[in-house]
Each structure stands twice: as structure tokens, then as C-alpha cells.
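What you see is the complex with one protein chain gone and the rest in place.
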Amino acid sequence: MIRVGIVGYGYWGPNIARNFERVEGCRVVRICDSNPDALERVRKSLPGIDTSTELSAVVKAPDIDAVAIVTPVSTHFELARQALENGKHVFVEKPFTSNSDQALRLIEIAERKNLKLMIDHTFLFTGAVRKIKQLVEEGVLGKLYYYDSTRVNLGLFQHDVNVIWDLAPHDISIMNYVIGQKPEAVVATGGNHVCEHEYVAYVTIYFPDNVIAHVNVNWLSPVKVRTTLLGGEKKMVVWNDLDADEKVKVYDKGVEIGNRLGVYDLLVSYRSGDMWSPKLDPTEALKLETQEFIDCIQYGTKPLNDGWAGYTVVQMLEAADKSLKNRGGLIYM
Amino acid sequence: MIRVGIVGYGYWGPNIARNFERVEGCRVVRICDSNPDALERVRKSLPGIDTSTELSAVVKAPDIDAVAIVTPVSTHFELARQALENGKHVFVEKPFTSNSDQALRLIEIAERKNLKLMIDHTFLFTGAVRKIKQLVEEGVLGKLYYYDSTRVNLGLFQHDVNVIWDLAPHDISIMNYVIGQKPEAVVATGGNHVCEHEYVAYVTIYFPDNVIAHVNVNWLSPVKVRTTLLGGEKKMVVWNDLDADEKVKVYDKGVEIGNRLGVYDLLVSYRSGDMWSPKLDPTEALKLETQEFIDCIQYGTKPLNDGWAGYTVVQMLEAADKSLKNRGGLIYM
Amino acid sequence: MIRVGIVGYGYWGPNIARNFERVEGCRVVRICDSNPDALERVRKSLPGIDTSTELSAVVKAPDIDAVAIVTPVSTHFELARQALENGKHVFVEKPFTSNSDQALRLIEIAERKNLKLMIDHTFLFTGAVRKIKQLVEEGVLGKLYYYDSTRVNLGLFQHDVNVIWDLAPHDISIMNYVIGQKPEAVVATGGNHVCEHEYVAYVTIYFPDNVIAHVNVNWLSPVKVRTTLLGGEKKMVVWNDLDADEKVKVYDKGVEIGNRLGVYDLLVSYRSGDMWSPKLDPTEALKLETQEFIDCIQYGTKPLNDGWAGYTVVQMLEAADKSLKNRGGLIYM
Partner (left out) sequence: MIRVGIVGYGYWGPNIARNFERVEGCRVVRICDSNPDALERVRKSLPGIDTSTELSAVVKAPDIDAVAIVTPVSTHFELARQALENGKHVFVEKPFTSNSDQALRLIEIAERKNLKLMIDHTFLFTGAVRKIKQLVEEGVLGKLYYYDSTRVNLGLFQHDVNVIWDLAPHDISIMNYVIGQKPEAVVATGGNHVCEHEYVAYVTIYFPDNVIAHVNVNWLSPVKVRTTLLGGEKKMVVWNDLDADEKVKVYDKGVEIGNRLGVYDLLVSYRSGDMWSPKLDPTEALKLETQEFIDCIQYGTKPLNDGWAGYTVVQMLEAADKSLKNRGGLIYM
């Protein structure tokens, strides 16, 4: 029985707590938060669980095996470091850390002490992303050409990070998983005249084999959009996460490039066939993800969203920030 | 009565011819195309009009006052030059020319000979764009923040130009008109592994006063999207050109940034009010545009899509190409 | 402080309990349900509240002022009767009773003992319905012509009632409220070959002044639809309850019927203007409704969804059943 402690009970913490409560093989022992009001909410909805305003009551406590860190990103490194140094497995909210050096140092400690380190890239466990990954792996889409995501809405302005650090980790972690390769370089542009951080940004990511990815993130959109297009040689996918019933649509559409005829004429033919929307597993993603964390601890397996996956995402966010400062230069990873 | 000649009767030519036919104050005298099949189609649908396979039968003909050039972009410069040198007003398909030097030379001839030069940026005459321009000019949107357009579909691969030269002139000419300022710099990224020209591209355009614009163009999308978001200080617009009845929606939504409280807390408040979809003038844009060309000739007025408007678009396309070659990178105009 | 008891803690009971818990001026004292598992769920989520498997522990208890009855419709009459006879105000789930005689008898007891009787027609308290009622009352729509509602999905087959008794009470209670007149007659048709109760049905309701209403209800639809059209002389409304952001749209569209010209020609002109989607109050409807019940008890006011409103709905359901048996046929109320 893995004994879990949770640090942070703000916006996302209750979801983490509720899901670890449901997971087989673990028990939530203690939740801490520096805000007493948050702990009052814990006592109301999870009456049997210990609470504390002392973060050390979780990260250093001898009766805890694994720690979930659900606090602002600036605190991740120090909390995770203490937890790992005290021999605890660590589950950290995304983005992993404030910079890639911190991420490397945490990975190093975890590997040295043989502890599990998992970054909360929840979307990887949704029915939609698992189906898309399966379509790519089974070759249904054929060779991938592009990955194009739009994630915009009238959003909560963050005071400590720009819109890329807030919204793009979702898309970046998903594309890294789906494409299955290490990105090569990043270009980012953005606008920031509302406050000092960019509220709108456009990030292009170059992957090997000419695969190109793009993310459009915006806190100032009048409408909410959560749409990703994937273009493949054989088929193409539209994933609209706001569609209640048909989130993933697979299109039997494409072009076929033939030989050149003479100087100018390239033989291009279009193909347009059926569309198919597969039924997706409706299990809550966070339930599967928290179960995966506990399973990895129990069976010694490696999570797909491990420290290295989190590190790559932070590297890409850093590269995007550097490119943003140049108003759009190419930054190699 | 302005006597109009048309060069080129391929995909777009019939629309140009049909509209000039309907315009008050002009008459289509002759249509030429090097392809006899095209001329056969002219004789069938416009029986009264002269045809010729000789382009000079239009650009040099003494019985013609104004020439519409509806041929591939690589031929625009030479045809327009001859027409202007022969004293004819010129209406040219977009994009204006293959490079900005050519555009400048044509503008110089037209100004020297006091002839009208108008570039076919048809969208400027749609009910949607005219309504958006009006909303901006009347201050309904407040200060503009961003202009974000997506124009994707499974499109005709062009053999001579990339997707930016094919699709982005629409968005670029519209944003220049709506924003009403000269752009400062361009960043472009794109993917081209299907053929030698980019089939997908992302273009960021920086305007003065921190206004940022972005265009997402793609010939390989399984679904067709024609959506533009405009963010303003007071109101925001979504223009979905594929919506039959409610193309333009004006949202009374926004954020208000207040003063800083202490170190971290920026006072941000959200506003969400009614949405309003104004009735648009359904007149065919090309009808208004061809009428405008003839009116400008008759009354000596200046078209809003004159040579300089077309020149700026070509400059931006050139800048985008330069940035594309660097895989991103800021190119000043 | 009104002391509330709740009978029934199945599908809807937890929502009723949660909302009464939040209402000013009342306190939930006891929840009873014959199913011990349901009471276990009460103890988990509402730890401070008394539970009992004896329904009399609520409907006859001296420490309770008002009773909410959230049980199957066949039990409503007897439970409400006992509660009223024991001097308690009563809030009953829709539909009010199994037949209109029962409804009349309960109203009679409530009036005799001066107790409040309120039927849970939750939709009347949504932002959408309140806005539509306001538009009608302020004359924005002009004279009403028709009310046309579709409420279909792959639904839970009920074993004791047909789809009209399950789904149509929503639409019927809303149309009665919005139109503000007593219906005159009902025609219903339906299909029932899947089980003995109709799973699909079409109900036409004739109101005074030539206003016609129609409800399309279906448990066997592959897609979920919740759309109501209201046609008025001046304006028309589309209410799509599944649209997250723009549930109510008001169209400045209509026809104007002029005089006859000669024998055949009726002068009909069409009008098509702006569309407008008003911002709706997002407060949870059940919160407002439970507050209204408590307020009515405290201040002696009359709820808009009182016993008579519930009675009319039951009368109409009875009429629909009679018409269904005849496979159509007009049934006067």
C-alpha cells in the first residue's frame, strides 16, 4: 500500500486528491497547504485525511512513500528536491520546473535514488490522445506531415508566466508523445501590450524528418477553441476537444504527388473518402494517470510522462522564450 | 463609356468578365487568352464579345481604355507594363507582381501617365470586411490588439508558388486595410516535404503600436477553415466566412488590467456581455470592386486597393519568403 | 429558519439537497430513502445531516417545516398528502402527480391549510427561460406565433412512463410560463414498438389566439438535441440549450403580410436584420428555485411554479396520453 502525500490544494489539488483516493494500491495520508482555508475544504470533502500547513509534513514525513506536488511552478524544484532527497517518489504538476537545469538536477537525484518521477501531463491519458497515438503507431495515418494546434479562450491572466508557459505545455507534451521524436528547433512570436507577459503567442516546432508543429495560444480570444489538426500521408485527423460526442475524426483525405511531367507539371491527385469518428474510452484521464504512477512504483515500470518527458517540455518552453525575445528567431534545442 | 479588355479566361476570368458586363459605365470589348478552348467558352456564354488568342489585341488595342489582367502572377508585370505604356488603366489579379521592384516600376508608369492601377483584392469589398473596417473606424472595438486568421483546406497545389503566395494575400490585404498601418516586420515558418514549395505556413506580422497579426495557411487540411479573430480593447470579433448567416460576430468581452497590488497581484477583471451579429450587405464583392475601378477612372478618384496597397502585399510576401528560408527570423520591411 | 426534510436520494435528490444546503433561511434536517446505500452516500457527502429509511421520519416529523419529495411519480400523491396533512410545505419533483385528480386534491389540502406547494419545474429558473420570458413580456418578440421544441437523445428508457411523461414536462411547463395562457387542446402521436411505452412522440398544443406549440421527444435519437424555436411577429428566438456560450439568439427576421392585390397576390415582404445573443445570468437554476421556495414560505408569496402550474402540466400529459391511444385526435383540456 503506497502512502501518498499531497502538497497544494488550490485549483487542481482537489482533482489530484480525489483521484488518488480512488486508485487501487494507495492511500492518501496527508494534504498540506500554507492556506488554512484550503485545509478547511479538505476536512469538509475528505474527512478522514490528515492536514497540515507545514509543507515538510509531507515532503519529509517518514510515513509517506510518494508525494504529489500541486503548487505554482516556481516552487516545484525545491519541493521535489526535498521529497526525492527524503526518498519519496514524486508526481509534479506541469510544467515540471522553471528551467531545464532544475529539471536535470531532479532527474539526476531520482535516478541515483531509484525513485519514480512523473510529470502531470494529464492529456496523455485522455481517450482522444491515446486513440491518436494508436492511429499513428499502427500506421493508419501514414508518415506524419504536420501537427497544428489552437488553444485559445478568454483566460486567466497569469502574473508570473506568459501564455506559452500556461497553455502550450499541454500541446507540447502531446505532440512529443504522438510524434515520438525529439524536437530540433523552436520559433516563437507573440504580443504583450496588455501586460508584461505575452497574452498571445505562436510557436513553431521543427521535428526530424521534416515534421512541423505549430501551437496558437491566446488568453484574449472571445471564443474558446481546442482544435488540433494532424496531417499524415494516408489519413488526417481533426481533434476537437470541445465536441462532446465526436472529439476525434479521421479523414480519408490526402494528396498524392506523382512524377513531374515536363518542366512545370507535377502530377498531384486528390483523394477524398469516408470520415470515421472512433468511440473513445471515456475514463477520466487523471484516474488513469494517478493509477499509472502507483503502478510504476509498485511494479518498477517507467511512466511515459517521466522526468525526461517533462525536461524536454521545459527545454522547449525555454527555447520559445528565447525566440520570443528575438521576436521570432530560430532556437535550436 | 469605358471600353474594357480582359486578358486571361481561366479559373477567375469568367467572374471578372461577368461582373464588368454588369457594371454601369463600361462595356467589355474583347477577351483574349492563348488557349482556344477558353475562347470557345467565351463565345458560348458571352456571345457578343470579341475574342483573340493574341494578348496584344487587348494590351495594345486602340479601341480599349482599361485592361483586366487575369493571368498567372509571373506574367503580370510584362502585361501590365505594356498596357500602361499604351495608355490603358489596369486592373491586375492578386498578387500584384512576382516581386516588389516590378510593383514599384508599374506604379511609377501609372503615376507618370496618370492611369489607374488597381489590384484585385476582392475581399476588401465583401460585406464582412466592410463591416469590420467600419467597426474599427467607429471605435467600436477600441484599440486593436491582434488579428489572427486561419485559411486552410485540401487545396490545389500550385506548381510555381508556395501556399503563402497563394492564400495569404487575402489575409494580408485585409489586415493592412483593417489595421490601417504599414507593417514593420514579418516572421514565417513552414513545411515543404510534400513538394518543393511550402504547403503549410505560419506568418506573424508585426504592426506599429504593438499590434500583432498571424496567418495560418495550409493546402493539406482535411477540413476547410476560414476564420479570423480580432481582439480589441473594448470588443472582439470572430469572422467565420463559412457561416452562411452569421459571418461576423461581435463579442462584448474583454479584460481590464488595473494597477498592481504589491509585488505579484495585477488586478485583472474579465468582462463578458452580449454577442451581436450585424446584418451584412450581401452584394457580390466583385461587382462592387469592378464598379469601383470604373468609377475611379470616370471620376478620377483613388481606389483603396491601388498599386501601393498591392506593392505592400508583395513586399510582405517577399519578406515572408526570406524568413521561410531562414526557418523563421525577423525580416524588417 | 425553515427546517427542510428530503424524501428520496436517487438521481436528482443529491442536487436538491446540495442546493437547499446553500439557501439562506433554511437548514436540511433529515434525508430519508428506503435504500440504505443512498443514505450511506448522504453520510459521506453531507456528514451533518440525519438519515432514515423511514419516509415518515420526514413527512410526519414534528421537527420539519417543509418537505422536498424526490421520488418516482407514482409515490408523489401519497407522500405529498401526508406531508401536507401534517402541516408541512411541499416541494415536489415533476411531474406533479400521476393524474390530475390527485393534483387537484393536493392543491385543495394545501389551500385549506395555507401551505406552500411548489412543483420542481427547474427550467423556469434558468437564465435562458427567464430571458425569453422577459423578451416576450417586454414585447420584443411582438405577438407570439409558435413555440417549437425538440428534446431528443439516447435516453434512459423508463419502465413506468412513456417518453412524454419523462421529457415533455420540461417543455410544457416552459411554454405555459412563456406564453402565459391556458392551453386549449392537445394532439399526440408516437411510436412504441421497442417496448410497451412510447419511446418517440410528437405533441401539438393549441393555445388561445392561434398560438401553436409542438414538442418532439425521443429516447432513441443518436444525437442529443435541445432546441426551441419561438416565432413572433417582430422577432424570433432560437434557444439551443447545448450551446455553451450563446444559448439564446434573437433574430430580427420576419415576414410582413400586406394587402391582397387582385385575386392571387398577397403582398409578403421579408425582413432580415441583425442577430443578437444576450448575456444570460449563469446562476444555477436549482439554487434560485430552492431559494424561491423558502422565500415564498417566509414571505407568504406565491411561487410561479405552484400547484396550479403543476396541475396544468399533468392535465396536458393526460390529454396527450388520451390522444396517443387514438393515434392522434384532438383532446380538449
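Order as written gives the chain letters A, B and C; numbering starts at 1 within each chain.
Here is the rule we use: contacts are C-beta pairs under 8 Å (C-beta built on N, C-alpha and C of every residue); 3 or more make two chains touch, one makes a residue touch a chain.
What you are looking at is a predicted structure, and each value in this text was computed from that prediction instead of being measured.
**Q** Of the residues listed, B:E108, B:D245 or B:D281, which one is in contact with the missing chain?
**A** Checking the options B:E108, B:D245 or B:D281, the one contacting the hidden chain is B:D245.
**Q** Can you work out which residue in A:T53, A:Q181, A:S277 or A:T301 touches the chain that's missing from view?
**A** A:S277
**Q** In the complete assembly, which of C:W12, C:Y145 or C:W308 touches the absent chain?
**A** C:Y145
**Q** Please identify which residue in C:M1, C:L242 or C:V255 touches the non-displayed chain.
**A** For the chain that is not drawn, the touching residue is C:V255.
**Q** Can you say which of C:P95, C:G127 or C:G231 touches the chain missing from this structure?
**A** C:G231
**Q** Quickly run down the residues of chain C that touch the omitted chain.
**A** These residues of chain C touch the chain that is not shown: 145-146, 148, 150, 152, 154, 156-157, 159-160, 185, 187, 189-195, 200, 202, 204, 206, 209-212, 214, 216, 218-223, 229, 231, 236-238, 249, 251, 253-255, 257, 264-266, 268, 270, 272, 323, 326-330.
**Q** For chain A, which positions touch the chain that isn't shown here?
**A** 245-246, 252, 272-279
**Q** Take the complete complex as the reference. Which residues in chain B touch the chain that isn't displayed?
**A** Answer for chain B: residues 47, 223-224, 242, 244-245 touch the chain left out.
The rule is simple: only the chains that are shown with their structure count from here on.
**Q** Quick check on this structure: which chain has its C-alpha centroid closest to the centroid of all protein C-alpha atoms?
**A** Measuring from the global C-alpha mean, the nearest chain centre belongs to A.
**Q** Compute the distance, rounded to whole Å, between the mean C-alpha positions of chain A and chain B.
**A** That gives a centre separation of 39 Å.
**Q** Provide the list of chain C residues touching at least two other chains, using ranges where the numbers run on.
**A** Only 245 qualify.
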